[in-house]
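For this view, one protein chain was removed and the others were kept in their places.
Our next item is chain A:
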Amino acid sequence: MSYMLPHLHNGWQVDQAILSEEDRVLVIRFGHDWDPTCMKMDEVLYSIAEKVKNFAVIYLVDITEVPDFNKMYELYDPCTAMFFFRNKHIMIDLGTGNNNKINWIIEDKQEMIDIVETVYRGARKGRGLVVSPKDYSTKYRY
């Protein structure tokens, strides 16, 4: 479903997307369209895109096409999802030890919606760190 979601093709577009969105959370998936992990992630993201479109917008970024952020955000996993709101990176306490990103597949759509919504509500209230409703410390394994 990668073709259904909008892509950003260079660093400038990514910056513009982050800067221009005033009312909604930005969910950016960094990875490759052909990677199986990303494909599953994109599937989930696409399925929730319509439901969260009032408070979130989802973009896909190919990290080979746009290597600008690889070092900055430490994008060394096959698939990474990060959240931005009003030009600020929002951190999520997922219980995994890494609060900056989601670097595994969250299969459950409702969980994903809940996470995005929690990020939205927290960011709207000015928080830079929100706590995800579910603890992923035991489920996630390298």
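One rule holds in what follows: a residue touches a chain if its C-beta (ideal position, glycine included) is under 8 Å from a C-beta of that chain, and two chains touch if they have at least 3 such contacts; residues count from 1.
By definition in this document, contacts and distances are computed from a predicted model.
Taken from the listed names "Vacuolar protein sorting-associated protein", "Methyltransferase type 11 domain-containing protein", "CD2 antigen cytoplasmic tail-binding protein 2" or "40S ribosomal protein S8", the protein name that UniProt assigns to the chain not shown is "CD2 antigen cytoplasmic tail-binding protein 2".
From the options A:2, A:80 or A:132, the residue with contact to the chain not on display is A:132.
Think of the hidden chain as still there; on chain A it touches residues 22, 51-55, 108, 110-111, 114, 117-118, 120-122, 125, 130-135.
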